[in-house]
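A protein chain is absent from this complex, but the other protein chains hold their places.
Naming follows writing order (A, B and C), and every chain is counted from residue 1.
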Amino acid sequence: MSIAKFLTKRLLQGIFVLWGVVTILFGLRAVSPGDPATLMLGEGASRELIQQVREAEGLNDPVYIQYADYVQGLLVGDLGYSWRSERDVALMVIERIPATLELALAATVVAMVIAIPLGVISATRRDTPADYSATLFSLLGISTPNFWLGLMLILVLGVWAGLFPTGRRPVGLGPAVLTLAETGSISELTTWIHYIALPAVTLGTYFTALITRLTRSGMIDELGKPYVTATEAKGLPELLVRYKHVLRNTMIPIVTVLGLQLGTLMGGAVITETVFNWPGLGQRLIDALDARDWPLMQGIIVFIAVAFVAINIAVDAVYSYVDPEVALE
Amino acid sequence: MISERIKSNLSESFTESLLPKLGVAILICIVLFAIFAPILATHDPTRTGYYDDSGQPYPPTGTSYETQISQDGEITEVAIEPSDEHLLGTNTVGQDVYSRFLYGARVSLVVGILGVLMALAIGVPLGLVAGYYGGRVDDVLMRNADVMLAFPALVLALALIGVFGESPVFVPDPIVYVDSFLDIGVADGMPTAIPIPGTVTIVAALVTWVWFARIARGEALSLRSEEYVKAAKSFGTPDRSILWRHVLPNSVTPIIVLATIQVAVIILLEASLAYLGFSGTTLSWGYEIERGQDVLRTRPWVAVVPGIGIMLTVIGVNLIGDWLRDALDPNVDNSTRGA
Amino acid sequence: MVDPILDIEGLTTRFFTGEGQINAVSDVDLTINPGETVGVVGESGSGKSVTALSIMDLVEDPGKITAGTVRYRNPEFAASIAERHPDAVDGDYVDLLAVPKHVRRSLRGTSFSMIFQDPESSFNPSITVGEQIAEAVEVQRRATTRPRSVSARSTRPEYRFSDFLLSTVFPSRGYVSESSKQEAISLLEQVGIPDPEERVGQYPHEFSGGMLQRAMVAQALAGEPDVLIADEPTTALDVTIQAQVLELLNDLQAEFGMSILLITHDLGVVARMCERVGVMYAGKIVERGTVSDIFDTPAHPYTEGLIGSIPDIDTPGGNRLQPIAGNVPSLLDSEMGTRCAFADRCPKAMQRCLDEPSELDASGSQSHTAQCYLVSDGYAEEEALPAGYFESSGGDS
Partner (left out) sequence: MSTLEHNNADTTSGGDTLVSVENLKKYFETAPGFLDRLFGDETSPVRAVDGVSFDVIRGETLGLVGESGCGKSTTGETVLRLQEPTDGSVTFNGEPVFELGGAALTEFRQRAQIVFQDPFSSLDPRQTIGATVRQPLDVHGRGTLDERNERVRNLLERVGLSADQFDRYPHEFSGGQRQRIGIARALALDPDFVVLDEPTSALDVSVQAQVLNLLDELQTEFGLTYLLISHDLSVIRQVCDRVAVMYLGEIVEMGPIEEIFTAPRHPYTEALLDSVPRPTTEEAQRDITVISGDVPSPRQPPSGCRFRTRCPHIIPPDEMDIDQQSYRAIQTIRQRIDDRAFTIPEDASVETTVEQLYDRTVDSPLPAVHRERLETAFESIAEGKWDAAADAMSAYTSICERSNPELDGDTHSAACHLD
């Protein structure tokens, strides 16, 4: 079976997963209490108006027709209109993507850059102070609730030390880069960095800790395998064995785990955005939940699921590239 | 069911390193806090406001909390600093932070443990059966698991709570109940029932069971080709009995390790939901942090104390999880077999 | 008489585990002459593999070589390090246990190569076979293009994290040069792998076990070593494939003239391949001699028992085999005591075997020798212990 075929197969599986997500969401909406029309119009709306809206929105149709309408809409990218603001949900999702993406990427970069070397050092110098500190750090990292960590960072670094701003960010990455391109001024970019530093650390800490642990234990497992002894017997430089052979093989399962943990990252983003008043998808999701704004909520969750599936297929693609055996068996 | 070798591994790694001891010590403290909260508490954790030196209630009875804010323009008068009366100060509505810390431990532990037990009850049987029989059953389960994984746990939890409401369950406090017969030192006025966030617990189980199903499936899948399982089949042992006598006991180790880690995950999930205001009980560490957020600059203890509570509990649980994993993982003792 | 290329004396390797000290290898003496094949035979847990790893300096934590000398004859090498490590050098010989780790590492792949038991797990599954062989070629290429004295002195790492990062971004910046990759193809051809051009680009799982073992032989030959250590090279293979690999090793030895240290549990393989044999039991060499010494006139009761245990393929069955009673003993220091380790299972054990075991006569003139009073003092002067002596005390587990 070729790699292309394998990936097509994974794509179809992914579509199946998305269909499942959409169906569950639709089911939840169907059983959720409260009349949508009332939610849309507010408590005081007249009976006639409510009937009118029900008719217009197809709420009087049988459930399977509503479902078919909904899925059909999704297929052409129609996520419906927000009950609360009556805006196009697709737009409301898209306009919030950059902020969340910036945050997620920044956190991932923080995590990778710190965690992998830390894990390698920890695994290759077992039972040294470096190993103990890395272990302690990762223990604290996976045990600290990130909203609380965010608050503590604001308190200590923002309020007491005054190193970072604590309010809502004045500028996004896109506009900042545009300004840089147009005027050559980097001040907006530095502002952006200033504002994203604490949220990125907050969101990234859990992942840094997780990857450090995975790298350490994966590396220790891998170092115990017979091929390592065989490779050392060839007389290769020790660091070559450690990086080219062992680290590489360690990273393969780690990347898979990270793909599966993307959900945790998104959950973390929801919290982090709330703590830092960060204008991303997560914050919008909380607003939608508070307002019981189903179309908006569904739109955001479907978007997250799409991202999850896409990233996991990408992980498989990387997988089949570095380790053809595992992917194709 | 637990063999001598596992016991000796457990005790060996316990005595050899500091971290498991630390974990057990922390967790014992937290559990004691939780159980004896009514005895250790100095105030009713739910009673707002406080009494001034002359014994007069402050703010004056009948004045609502909001009114108090609008009159004075600030709320700092309600959240008072740590003192002899309030060991760790009070929160923004004048509730005793120390007492709420103790009661918060109850909610965290109960949600964590109940959630994991429910997830075990759903995930393990499904996973074992799917892995052992394979085929269609397995396909259906694994596709479902894929769908579940595509939802971020927190987001799914929020959506479910949005649908089903928060439905707190009031559980009578056994310590207070016992105290009503034998005086064991519970101060007057302690609540006789504590609210457990019902939906949160069920939702925690719903978003967690997949991981148990996956690991149980993997174990069953590898165990079914073990020769002792084949041997059991060869003399006609029914499948049910093979699952119960061979497959389950031999999958227990990784499931226990996962269960421990998931207790920590669920405690963090509950705290996050409570922080976002979806918990259904205000007697929760996460909720307290949210309350302390607004006065972070001036009254940091309101948010700091419950945060430390969460952190310590989760550290304790994770340390025990690490200890179990290191001691129970059969791969670990390979070092002595190479010779 | 030729000078041996490798002269091992008193080699002792212990593992320091939580359960106590494990005496994996105790006081092993062994010499290997140039171009000769020496066999080390023993059952599982006898310490034969640890002996091989000790020679290669590949014993891993918690194992440590605690005593002995491993003297390697190589005038050029001796001269190159004489200045910095005078204590280790004795004429043409260098005591490998007396030089620093990085010096010993520089001999791996060039002076000593090793073949392992399980070819499937001895190759990195995610790197092509060709690349892995080319690595071995590259080690040799770099060692010869740079004077050995420099490599022996240098402690600067030859490979750094930055090299790894560079090679992940630019594949052409890897450790292995293009010429080494070409060399890998001709090595594969040399060990009889059809379509080597095709095969170099394949991953280990695309090879059969026999092919992979040939590839490992090719990898071991890349450095044109003086000594090839083969640790159970055919145990994981079927007999017809085993015959192919053994023939290959014989042919290559005739061509390159290296010495082979062959470690195996199969007396048949020893008989086919070796000139001299050491029999190991419980971490010690209990008998040593030529193939005909060992098979025709075994001196140690253990060797005798071992030979008696093997069903003979060339004579009709039906007769009872003559097994050695009991099980392989524990190597835990606390359980070994001072007695002869074989005494519990020995049909000829005497009282004195329990007090202190006989020594292996290590004098060079005695080519056939065994660590047993039956040999060192002529025949038994004492009465053997009564049958069943150990059964009351010998609850093994």
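Everything that follows uses one rule, which is that contacts are C-beta pairs under 8 Å (C-beta built on N, C-alpha and C of every residue); 3 or more make two chains touch, one makes a residue touch a chain.
None of these values were measured; they are calculated from a predicted model.
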item	value
Contacting the left-out chain in the complete assembly, out of C:120, C:266 or C:333	C:266
Hidden-chain contact residue, picked from the options C:166, C:328 or C:354	C:328
Where the missing chain touches chain B, by residue	1, 3-5, 134-135, 139, 226-228, 230-238, 241, 245-246, 249-250
Hidden partner chain, residues of chain C it touches	43-44, 194-195, 197-198, 208, 210-211, 238-244, 246-247, 265-273, 291-292, 295-296, 305-314, 316-318, 320-325, 327-328, 395-397
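Please note the rule applied: only the chains that are shown with their structure count from here on.
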item	value
Most distant chain from chain A by Cα centroid	C
Pair joined by more contacting C-beta pairs (A-C or A-B)	A-B
CA centroid of chain B to CA centroid of chain C, Å	54
Computed distance of Cα centres, chain C from chain A, in Å	52
Where chain A and chain B are represented by their mean Cα positions, the distance between them in whole Å	24
Multi-partner residues of chain B (each touching 2 or more other chains)	335
Residues of chain A whose C-beta touches two or more other chains	none
Touching residues (chain side chain C, partner chain A) in the complex	53, 56, 58, 60, 105-110, 113-114, 116, 118, 121-127, 132, 135-136, 139, 143, 157-161, 163-164, 167, 174-175, 203, 205, 216, 219, 222-223
Touching residues on chain A, where the partner in the complex is chain C	225-227, 229-240, 243-245, 247-249, 252, 322-325
Chain A - residues contacting chain B, complex	13, 16-18, 20-21, 24-25, 28-29, 31-33, 139-140, 142-145, 147-148, 151-152, 154-155, 159, 221, 224, 260, 262-268, 270-271, 274-275, 285-286, 289, 292, 297, 301, 304-305, 308-309
